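Left out: one protein chain. Kept in place: all the others.
Think of it as A, B and C in the order they're written, each chain with its own count starting at 1.
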């Protein structure tokens, strides 16, 4: 760790991942916020848009064209899909590291990217160097990465839930892996839409994206990477009337060997040195509020003996471990800071 | 009451007052829904937009230009301010009655209308004939009205709360009347806006419009009408994280005479024959959910003896008695139907 | 249908299924509410506890011992498990029909009952005659039943979702049936508990009962009954921060034959004459609010072609089709009333 503070820029600070980065970075002891850009709101004090930041962030939004992002050490993109890939090369050329919270650098297969995001990938060279930013899976690569594709919110829950099984080859792939995931409404972003109005989504729930959600190919690619073989994967996301919070219930068929193992202990060992992954004691089930505002992810497992299945239940705050918190965790690793720097926020309960 | 069903048209059926009219009218025994217009969604089955109406409403939205509204007996305008006044004269000319749920026919003073709604009033002749649609105050005029200005949601609570005092001259007007009102988020309408997103307005509340809300002049004009003299009026609305429901807490200084009266009995007598106004027993306070989905309004009163004030607490469902339900009540009166026809919906609790 | 109104009693009217029965029955044209019992609140006017019923229910709670239930035509038990079985025989002896909304008459295997409900079954003779009250599956038996075991809330969604497949033998039972179900908090009942406080369960969600929920054996028994063979069944319920509403996402492996069929059409045909079962058009997904306050159940299906699975999404209001509404539907059938009498309540949206 150096004494000099990192100069940090945020492109697109007006959405939920943007304000969440600001919440975390404004009190991060190793960081100096240098620039926060917004095309539409340039000139506006950040704290006028987000009064929660009054007294913590004194910057104004600046126009992207006039922001000296190239003077930063690292730039976060909290922008719509497609923005980071148009600007990454220029930043890398001036030795600025890039962490993209959108999808530009998550999918190594550009054909898959183009199918799901309906745009050409303009930057395959940078993509090749990008590391998928789940520290608990790819920490070594993150250390030396110049570009991070920060994962989608759903994938982090599913992948950290399944990793111990995949790494040990304990899943019987003759049955599909099923992830039934539930997300708070902030996952839909801070954009004016009828469907996510309070009067539409409160006291109400629904499944969505059943015929195809963008996180399906992202998770699927990672599952096959970790499994080393073909995997069937069914993914059904649901919208839940809570602001933050995500819970994935995952159903997998266990291999013959897995049925004989103490999976609880195996999970506990796998994650024993991970500050942000908490394997709950046997029989304890997690609530989403137990991680509200924090970078924790909590995992519970339950063997369905008769059916030979394992049920995994994984919770996280979709805006923290599912987005901005994990991005900061990645930054800490990339710059050799203690991984939990600025991330020791006790969950807000109640 | 005639045996022939009323032909009813709704202009602008895609907002919350529109869908609420549909909920009530689709099972109203004296009504045949004839046309529901929407400029943007013409051709779409109504039940595709509002699946709650599957099996109850089989109509499609029609383009306003192609809707034979002149063949209706009555047309409701569930449109933005300014639409009804541009179409009312044509309908009246063909003997169609008009009930406007927007503000076009609420304020008799066009200068006040133009100041608050930022548009010229295009139809002052019709306005002169319009009746302000609170049946409990203006039933006789409603019976013979051709045009109803259906009240705003807030005014109904404040006016029905204060009417018994105003009618008897029991308020000391040396102090202002203060109405501290609270509304569910559906009051903001079904339009795409960041401020009323679930993630913005859930687990949160605020005052708004403190420096001037459009319902202030509407209430103020009615207060002075009922009082027969000048009245000071302070109005502060608040946005509350609930879908429906409105509660107004009203503070008035009692006249010397009022302090000696049994106001509880007086209120009970004033409203004893009103099906939709419920004066709660002394000491009982109302909850908004006790009227959820229904046309009831409930009133509680409490004397603040030491200060010589009366506190009134009034609840209604802002979309029913505060909008669509009251509009249907007005229609029933205008067409000589029993006033509660189609409105005997038991509140949904829990 | 006779002209004479049915005399109806409700035992245990102070919980959510009780007040929901009151909401529906108070405006049911074929019913006269005769007695509502409550041990703890005898003497209290019902509308004092539930102000939503002011003007609709004028009865007081009566002590069970002093309620002339034997003079009723039918008695609903909205009581804790174990009450109905202690009183049913006496009622049947006086020719009163019984509809139990608790679990006493749902499980034909008393050993299973005793395992899950931790009490002996005191009334196996009556149990033998009891019919499981899902009209869409057992209408003929319900017509002549003396005793109805009204289903649990979760089972109705899972069973009506799967019935068309089970009846046609279209499921491959080498894989377990998985039901990932989500319920609003009213499903936990109206009892003082920390876990279901607003401050505990709002902005929060969790899975519960993973190691064994009482509705598992109930659903399991019915699945096997409908399948005619052994079935593996995994059931994970979740608590969602909404008052009412239930959504079950069901994952089944299709048989070889099923993969070749137009399941959408098959479902539509199966339920085409069922007033309360709505198969949504292909590609449309249901929201829980689309049935809020109503007896509707809505079903969507989506083939997961690659995996050879079918995903079913089923919504209902847990207090209506999941409890009180279905009970009234059963009553209508038992007494030869039109099945939808008193149940044509348009869902409350927003």
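Just so we're on the same page, a contact is a pair of C-beta atoms (placed from the backbone, for glycine too) under 8 Å apart; a residue touches a chain by one contact, two chains touch by 3 or more.
What you are looking at is a predicted structure, and each value in this text was computed from that prediction instead of being measured.
Per the touch definition above, the residue from C:196, C:225, C:264 or C:341 contacting the chain not shown is C:196.
Looking at B:48, B:193, B:287 or B:344, the residue that reaches the missing chain in the full complex is B:287.
Interface note for the absent chain: among A:34, A:79 or A:186, the touching residue is A:186. Against the chain not displayed here, chain B makes contact via residues 175-176, 178, 180, 182, 184, 199-200, 202-208, 210-211, 232-234, 236, 238, 240-245, 247, 249, 251, 253, 283, 285-289, 292, 300, 302, 304, 306-307, 309, 311, 313, 315, 350. Chain A residues in contact with the hidden partner, per the touch definition given at the top, are 16, 19, 23, 26-27, 50-56, 186, 190, 202-203, 243-244, 275, 278, 280, 284, 286-287, 289-294, 296, 298, 319, 344-350.
If you put the missing chain back, the residues of chain C touching it would be 16, 184-186, 188, 190-194, 196-203, 241-243.
In this section, only the chains that are shown with their structure count from here on.
Averaging the CA coordinates per chain and comparing them to the mean over all protein CA atoms picks out C as nearest.
Chain centres here are Cα means. That of chain A falls 39 Å from that of chain C. Centre-to-centre separation of chain B and chain C, using mean CA positions: 37 Å.
The centroid of the Cα atoms in chain A and the matching centroid in chain B are 46 Å apart. Each of the following residues of chain A touches two or more other chains: 184, 199-200, 202-203, 241-243.
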